[in-house]
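Notes follow the structure.
With one protein chain withheld, the remaining protein chains of the complex are depicted in position.
Let's look at chain A:
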């Protein structure tokens, strides 16, 4: 309320330097991510780990759009990951779709499912919202379990192995893990670019406003319910793409993918890396899978160790690995 003593020009410049590196990081976040993804197979202990980081990282990025940026804690995102995977496998194996059309089909299925689940779940808030998403995801799980003739039930979905894929007249050996990784990476990179655009868009400001203060966002003239459904659907769409890549990678879809453990793991990865930051989910997926990889070498009970680390993070470093690094760098 005191009269302004700053000139507009001085004010517009802002505190130089401190914000500078953050803005540069934000501007280059997509090329940087792609660069890291390109190097991943060569710096990680195994190719298999690299492709898992790619897929689960993308999954967590999609989830983060809803959880980290819109502030809605869903416990049912396994449903969209799984729907993407199942629909892609079914598209190839049962409808005879070409592989790239099957990816589109998988995204469509996962996105449509997310739209419906979102529409139902956003009527509630807080813990009730989480429970509704969980219940609806369980419904999807049991449907897949029962519809044996389509999904393969408990045995999972099989019979859609791709040996080669054709792209613009090129024929790529899809059994070669390195070639497969880079094909899948192209899709992940496109999705990262898409998510980055959403976050930089006017809609990105709207969901952050809803996360910060829902009543104020509504008073500012935003249709909060509609925006939430939209965010939920976009998030489901990205997770469905991760599912499609998962199906192409494994050439089978295990029923577990739709299970409650998958939903829990998505939340854990996102929190571990840092919800509400662009790189956080990838860092979280990397940390989670690396821990699993290393710890499971000397004990089959690796989940106890990973779970303990997760709890320590939630208690003492709630911003996650990446969020803590950012805060520490900004505080200096």
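The rule we apply is simple: a residue touches a chain if its C-beta (ideal position, glycine included) is under 8 Å from a C-beta of that chain, and two chains touch if they have at least 3 such contacts; residues count from 1.
Assume contacts and distances are computed from a predicted model.
Between the listed names "Tryptophan synthase alpha chain", "Iron-sulfur cluster assembly scaffold protein", "ABC transporter ATP-binding protein" or "Ferredoxin-like protein", the UniProt record for the complex's undisplayed chain reads "ABC transporter ATP-binding protein". Check A:22, A:123, A:164 or A:197 against the missing chain and you find that the one touching it is A:197. Among A:90, A:136, A:189 or A:234, only A:234 touches the chain that is left out of the view. Only one residue in the set A:127, A:190, A:220 or A:294 touches the chain that does not appear here, and it is A:220.
The omitted chain makes contact with chain A at the following residues, 1-6, 8, 11, 14-15, 197-198, 200-206, 208-209, 212-213, 215-224, 226-227, 230, 234.
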